[in-house]
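Only a single protein chain was left out; the remaining protein chains are all shown in position.
Naming follows writing order (A, B, C and D), and every chain is counted from residue 1.
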Amino acid sequence: MDTLISIKPLLAVLVSLLAIPFIAYSRSPNVREGWTFLAAIVKFGIVAAMLPAVLNGMEISCSLVEVLPGLSIAFRVDAFGMLFALVASFLWIITSVYSIGYMRGLDEHAQTRYFCFFAISLSAAVGVAFSANLLTMYLFYEMLSLATYPLVTHHQDQEARTSGRKYLLYTVGASIGLVLPAMLMTYHLTGSLDFSPQGILAGTASRGTVALLLFMFVFGFAKAAIMPFHSWLPAAMVAPTPVSALLHAVAVVKVGVFSIVRVITAIFGTDLLQTFDLSTPLLLVASTTILVGSFIALSQDNLKRMLAFSTIAQLSYIVLGAALLSPKGVTGGMVHIAMHAFGKITLFFCAGAIFVATGKKNISEMTGIGRRMPVTMTAFFIGALSIIGMPPCGGFLSKWYLVLGALDADKIAILVVLLFSSLLNAGYFMPVVYRAFFCPPEEALFEARVQEAPLCCVVPLVITAVISILLLFYPQPFMNLAVMAAAKFTGI
Amino acid sequence: MIWPVDLIIMVLVMICGIGAIMVRDLLGAAILFGAYSFMMCLLWAIMGAVDVAFTEASVGAGVSAVFFVAAVFRTSRRTKD
Amino acid sequence: MESLLSNFLAKYNYWVYIGLVMIGMYAMIAKRNLVKKIIGMNIVQTAVILFYVSIGAKKGKTIPIIAHGHEETGHHAAQAIDYISPLPHVLMLTAIVVSVATLGVALALAIKIYRQYGTLEEDEIALRINEP
Amino acid sequence: MKTFALITVLLLGGLLFYGTPDFPDWGDPASPASLHVSPYYIEHAVEDTAVPNIVTAVLADYRGYDTMFETAVIFSAGIACLFLLRVYRRKSARTRLYRHNLTGVTLRIAKGGKLPEGSAEFERIDSVWVPYDMIIKVTSRLIVPFVQLFALYVIAHGHHSPGGGFQGGVIFGAAIILYALSNDLRRAFRRLSEKAALLASAAGVLIYVGTGLLCLLLGGNFLDYSMLAEMLHTDAIMARSHGILIVEIGVGLAVMAVMVSLYYNLSSAGRHDEGL
Partner (left out) sequence: MSAHFPGLVIIIPLVAAFLILIGALLDKRLAFPLTALALLGSLVTAIGLLARVMQVGVVEYHLAGWAPPVGIAYRVDHLNGLVLVAVAAVAFINLLGTRPLVVEAFGDRLGPFYTLYILLVAGLLGIVVTGDAFNLYVLLEIAALTGYALVGMGEGRAPLASLNYIFMGTVGASFYLLGVGYLYLVTGTLNMADLAVRLPALYPSKVVFSAFVICLAGLCLKMGFFPLHAWLPNAYSYAPDPVSSLVAPLMTKVMVYVMVRIMLFVFTPAFAFDLTAISEPMVWMAIVAIVAGSFLALSTRRLKRMLTYIVVAEVGYMVGGFWLGNRLGISGAILHIINDAVMTLCVFLAAAALIARTGSDAIDDMQGLFKKMPVTMAVFVIAGLSIIGVPPTCGFFSKWYLISGAIAAGQYGFMAALLLSSLINLVLFFRIFEIAYFEPFEDHHAEHPTGHGRVLSAVQEAPLELLVPLVVTAALLFALGIYAGDIVSLIIDKAIPLGIV
């Protein structure tokens, strides 16, 4: 494996941080959003610039300072990190556009603060993606938790306050209470926290210890919303929709699962888990989360809450993929990060657009909305298809790989879970679409004057919807990265 | 060092010490504390620590007692225990 | 029994010091009057001084001032065995100074407290604090 | 509280008691404490410093640094007391008492009132009425100078006999306190004002520290008096002896001033109008 030394990873992380003073001290909203946009594009540019090298099998690394003996704040870009960074930084651009439309459309307060913390969050997310060791990852993970707190509590009312508390308690609490000691124990056992494709724990600990550590990590990264550490996610839906969209469908939760997958593959190593046969309990946890999450989603009326539970379920697909420990399963899980991101963000954008245009949050109030907002609802349909995993959407691809992985690993039960949950997904998404489009005109709840949301809201969701479809046909960057990463991790 | 003298002084030290904390009048306590210091000073003088004894005589029995009296004068003599 | 008694008698200064520390501590904890507590504090300090002075003592030896020091400078040096050890005395001079300094500050605070609450009894002060 | 105190005290006593059986016997000349460092002092004090009073030699030279901080402690006690208690706002609301010196008649002058004609014969007295006592005043007036003289002797003769800066300073301070007690605080202020006391206390410690600093500037370590030899035109040993005298004077000055200042503040509760 060739390694390039470059400061690009550092730059990619810092871009959005450096943009903050400009965002904070801009004279007018236009200039401020201009800076945000510029930062987003530059960030994506830097990430994309590293793509060819990574696709060529190189790794790009950059070490900052050695904060503890043998442990430094260091970045290392590999295929898996690249995959995630690419998704996150690209979606930041889209979300920036959407935010402008949404925030202005609703005339939200404290927009400057909003954009600032958004930028910090993105830095943190990319930081997690590029970190070379557990310590760096932990650092950015915590940074993300704290930076999203003001975003979650943006409305500053009682509900936001409660949700903010819950959010912090779950994410930071779990990371301090579980990840930190697990990390220290790992360090104590191995003397290192550097990610290595084969894992570092092999041969240093007994089965019991490894199992304990595994579960401390899996539950400790509470951002992944593995049950029973999931209930912050629905609560956090009080945030403005772009926040929910980017952070709770893309950055925050994906950072959680990314961290879990990273730890499973690069700290424990697939071989070790295989040897100790620890994939089964992991699969059990993930499957439970998938099924229970989906069932709860079925019963939700608030659109964003439903999406939140859907996210909880979908996130566990990724964990499930990694826990299958087979190359195809891991590939599926990784690709699902991208696929789910595009699909889910579309859905959130739609929910936000509906809210901007009509002020409605509940599914039951959306009868007939498809006639008034056809573009939005079409995009919603596409996103839903992607999440369910039906062609012609990208989601199909990742589910396909997951199924293959399950077959490879001879886990028929998992196959059943996957199929059943797809049914459930369809079960909670399709009624929405049906209600939106196929209702008698007399039942429609909307006046004729209700129209599509502002252009800034609609364009992004169209783009993401289109990309969701395109991803089935041109999944190369993500697919290749995932395959590379999976091959490296599973050693095949 | 004559042991009976030694012993008597030690007993006196103890008595003055206990008296200083037991007596129900702060002015009396201050004076008893002065006496305690002076007995202590004698004890040290007997042990050959002349400089220490000298200091204690001037500080403990002298100035400290005056400070106590001054403080009691500026506050109150009353004490419940 | 014999040895116990002789052991007891051989260290009687130390027993006195322990007794004084206990008296002083008792006053500091059990008494509620602040001046009484200050007296207790001083008793503890003098007890420690007594302890140090007892360390230095040598039975039947003379005080640490060299007789006719000037005439005999350098001729025949003083024999350490003849004199009581001076070091604890030096230390205790310092300790006495510290104790009087502490006493001064403590009394100043007591006066300040009296100015504020009109009493030196801890329980009454607690009442005054909780009143408003 | 009492039971708690008793338990604590008994525990403490037990702890102290526990170690005592292993103590060397009291007054044992062969106890370890008497064998290690202190013999050096006894045997070398005179040849090192030419000071027969070993305690003074150790206090001001061998362990002079401790003593410097001891002086600083007493100085900070003085400042602390001033800082805590001093009241700078003048309260003129009180009634003042004046006594006619010849007749002993006491006048009470209410707030804002003025003295009658011929005020030179009147003397202000403390508001807590005390009978005029000729005997005390006269005796203490007689005693005070002798006490002060004795104090100076103690400071100066610390080299040869028990005593030294600290004891002398306390005695000197006590003399002034006696003066203040037998007369009143205002008269004492006329002898040694608050500012002068402060200045003297700072100056006293500065003499000490300054001597040390001078030694440092002359190329030795801090407080190494032998460096003063050239300045004092003596040899190193006598320079130590003189150095000790200088710092003892500093200590005496500081201690005297602080004792008086402490008394001023404590006896008048920081108002500096009337004392004990």
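The working rule: contacts are C-beta pairs under 8 Å (C-beta built on N, C-alpha and C of every residue); 3 or more make two chains touch, one makes a residue touch a chain.
Here the structure is a predicted model, which is why all the values come from computation and not from measurement.
A.B. asks: For the chain omitted from this view, which of the shown chains does it touch?
C.D. replies: A, C, D
A.B. asks: Among A:G173, A:P281 or A:P454, exactly one should touch the missing chain; which is it?
C.D. replies: Touching the chain that is not displayed is residue A:G173.
A.B. asks: Using the touch definition from the top, which of A:I7, A:A49 or A:V67 touches the missing chain?
C.D. replies: Checking the options A:I7, A:A49 or A:V67, the one contacting the hidden chain is A:V67.
A.B. asks: Spell out the interface residues on chain D facing the chain that's missing from view.
C.D. replies: Contact residues on chain D toward the absent chain are 15-16, 18-19, 21-24, 31-38, 40-41, 61-66, 69-70, 72-73, 75-77, 79-84, 86, 88, 195, 198-199, 202-203, 205-206, 209-210, 212-213, 216, 220-226.
A.B. asks: Hey, which chain C residues sit against the chain that's not shown?
C.D. replies: The list for chain C reads 21, 25, 28, 34, 37, 41, 44-45, 48, 51-52, 55, 87-88, 91, 94-95, 98, 101-102, 105-106, 108-110, 112-113, 116, 125, 129.
A.B. asks: What chain A residues would touch the chain not displayed?
C.D. replies: Looking at chain A, the ones touching the missing chain are residues 65-69, 71-73, 135, 138-139, 142-143, 146, 150, 153, 156-157, 160-161, 164-165, 168-169, 172-173, 176-177, 180-181, 184-185, 187-188.
Throughout what follows, only the chains that are shown with their structure count from here on.
A.B. asks: Just the number, please: Cα centre separation of chain A and chain B in whole Å.
C.D. replies: Measuring from centre to centre gives 78 Å for this pair.
A.B. asks: Just the number, please: Cα centre separation of chain A and chain D in whole Å.
C.D. replies: Roughly 75 Å, centre to centre.
A.B. asks: For chain D, jot down the residues that touch at least 2 other chains.
C.D. replies: 27, 53, 55, 59, 162, 166, 262, 266, 269
A.B. asks: Mind pulling the residue numbers of chain C that touch at least two other chains?
C.D. replies: Residue numbers touching two or more other chains: 12-13, 26, 30, 32, 54, 56-61, 63-65, 88-89, 93, 97, 100, 104, 107, 111.
A.B. asks: For the complex, give me every residue of chain D touching chain C.
C.D. replies: Checking each residue of chain D against chain C gives 1-2, 4-6, 8-10, 12-13, 16-17, 20-21, 23, 25-29, 31, 33-34, 37-47, 50-55, 58-59, 63, 66-67, 69-71, 73-74, 76-78, 80-81, 84-85, 160-162, 166, 255, 262, 265-266, 269-270.
A.B. asks: Hey, which residues of chain C end up touching chain B in the complex?
C.D. replies: Checking each residue of chain C against chain B gives 12-13, 16, 19-20, 23-24, 26-27, 30-33, 35-36, 39-40, 42-43, 46, 49-50, 53-54, 56-65, 84, 88-89, 92-93, 96-97, 100, 103-104, 107, 110-111, 114, 119-121.
A.B. asks: Write out the stretch or stretches of chain C touching chain D in their complex.
C.D. replies: Its residues touching chain D are 7, 10-15, 18, 21-22, 25-26, 29-30, 32, 54-61, 63-70, 72-74, 77-83, 85-91, 93-94, 97-98, 100-102, 104-105, 107-109, 111-112, 115.
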